[in-house]
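One protein chain omitted, others in place.
Labels run A and B following the written order; every chain starts at residue 1.
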Amino acid sequence: MFKIALDKIDELFAALSGNETLYLPIEKSGEIEFYPYEKDAKVRLDALHTVKSAKDLFFPQTENLMNMKLDGKNIQIEEGRHVEDPFVLFGVRACDARSFDVLDKVFLADPVDSYYAARREHGVIVSMACSRPEETCFCNVFGIDATMPEGDVVVWLDTDHLYWEAKTEKGEALTKTVESVLTDSDSKAVEAQIAATKEIMDKLPLKDLDLTRFTEDEMMNIFNDSRWAEMSEHCLGCGTCTFVCPTCQCYDIRDYDTGHGVVRYRCWDSCMYRDFTRMAHGNPRKSQLERFRQRFMHKLVYFPENNDGMFSCVGCGRCLSKCPIHTNIAKVIKTMGVKEHE
Amino acid sequence: MQVNETNTVNTEEKEFTPLIVAFCCNWCSYAGADLAGSSRLSYPANVKIIRVPCSCRVNPLFILRAFQRGADGVILCGCHPGDCHYSTGNYYARRRMTLLFSMLDYLGIEKGRTRVEWVSAAEGAKFSATMNDFAATIHKLGPNRKLRDLRCEK
Partner (left out) sequence: MREINEMLKKKVSELLENGTADRIIGWQAGEFCYDVTPAVMRKDNLDELFYNGFCGANQSKYLIQESLEEGKVLALLKPCDTYSFNQLVKEHRVNREKVYALGIPCSGMLDVDKIKALGITGILSIEDNGEEIKVATMYGDKTCKRTEVLQERCKVCKGKEHKAYDELLIPDEDAPEVPNGEDRFELVNKLEAMTSQERFDFWRGELSKCIRCNACRNVCPACSCRTCVFDNDNSGVAAKSNADDFEENMFHIIRAFHVAGRCTDCGECSRVCPQHIPLHLLNRKFIKDIDEFYGEFQAGEDDTAKGPLTAYTEGDCEPSIVMEKGGEA
């Protein structure tokens, strides 16, 4: 294990961003997102969450797939992707780190999404342990250990030091490039922090959410539950929950007419939008109730059914704090977790 | 995210010919443009006229989309207030455009890039003078950088 004093942390960032782009939580116009590091950037490692999750780096909100240019009677087709640049993603929390496993199940399954795969290959993940969870956190419900996140490198932050430990080969390689600014350290401080954080985690109000009912056997019972109606009744049909979610992976592919050609791009889609999955014959989910139900059935029932029990929620709590009307997955788990009329 | 070169005074500027979109109402301004043509009064070739049934037909999206597709300046011409073919259309257009232009200014877009002029069917000379003047203004402002869509750049 290595460490570096926090007052020298800029040296670490400079070293990390020397050869490749370093993305980390940076505050701009009052909000924190993963932005490329630059000198004088307002780095906010203290923030629990970025607004958008870290999935944006592997599966960006919009990405060009190809450009078609008209030139007289000829059409030129150029590939629009930029996915081969190596980068370091620093400061990913345990929940977001788990979300990559969820996304891998979708994008790395056959047929492999080559855009996503290339970014996964070229990105090194430096995850950061939590020491100050919030009331909206419930990652433990999905078996995530916030004090020991997955990642190529894991870092822990205390009041004056950052502790660094490589976990994978990629992580070892990255460590070599920054070794000169790190010093050796024992793990006492980290162990103490982990113990302290675990005590806090035990006090989280949502730590006991019960997922036992969300199984294949109960699928139709949950699907037909009449309580979806009242839960979805006031859903605004906005895309906030899906766009801040680290595991939502639906996208749309669209063509934009530039006047002298076409740009084909893909962008995040939201199952909350009424044109979601609209086809030539119309839309199979016509009401907000059906769309609302789909989102949670997917995360809690269908996805685990198809992926060895892995839920496609990581308990980051973003939708809990961002939903304009505060209808969210925690409320759904609590309501649907018990049988109707019980 | 893109980096905007908002203050560029580059070498291209010498050859910069602004692209101007002029929305002209069918009843007055379009006829005014016709008269300018038949009276052999010149106006820049890079003014592209789009005929609309009334100045009131133009909604803010038209103006924005003209910029999106590469216009450097957008001008709306209609009948003089009081002379609208449909009696009052241009009065509504006037309010809308005033508010829109003010909003564009508020967002930091150069003020001179948008304009409204009233040109009657008899004012071929005014049409030509207006277009020449507007083209000169846009030329001075340089290419539209702040309200462009990079995907539409050639």
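As a working rule, a contact is a pair of C-beta atoms (placed from the backbone, for glycine too) under 8 Å apart; a residue touches a chain by one contact, two chains touch by 3 or more.
Note that this is a predicted model, so its numbers are computed, not measured.
Touching the chain that is not shown, out of A:175, A:240, A:277 or A:307: A:240 (per the contact rule at the top). For the chain missing from the display, the contacting residue among A:133, A:171 or A:304 is A:133, taking the whole complex into account. For the options B:19, B:33, B:71 or B:97, the residue in contact with the chain missing from this view is B:97. Looking at A:41, A:68 or A:200, the residue that reaches the missing chain in the full complex is A:200. Those residues of chain B that touch the chain absent from the view are 1-2, 4, 6-7, 60-61, 64-65, 67-68, 81-82, 88, 91-92, 94-112, 114-116, 146-151.
Within the complete assembly, residues 28-31, 33, 48, 51-52, 61-62, 132-136, 200, 203-206, 230, 233-234, 236-240, 242-244, 252, 254, 256-257, 263, 265, 267-270, 273-275, 320-322, 324-328, 330-331, 334 of chain A touch the chain that is not shown.
Operating definition for what follows: only the chains that are shown with their structure count from here on.
For this pair, chain A with chain B, the centres built from the Cα atoms lie 45 Å apart. Residues 256, 258-260, 263 of chain A are the ones touching chain B in the complex. Residues 69-70, 149, 151-152, 154 of chain B are the ones that touch chain A when the two sit in their complex.
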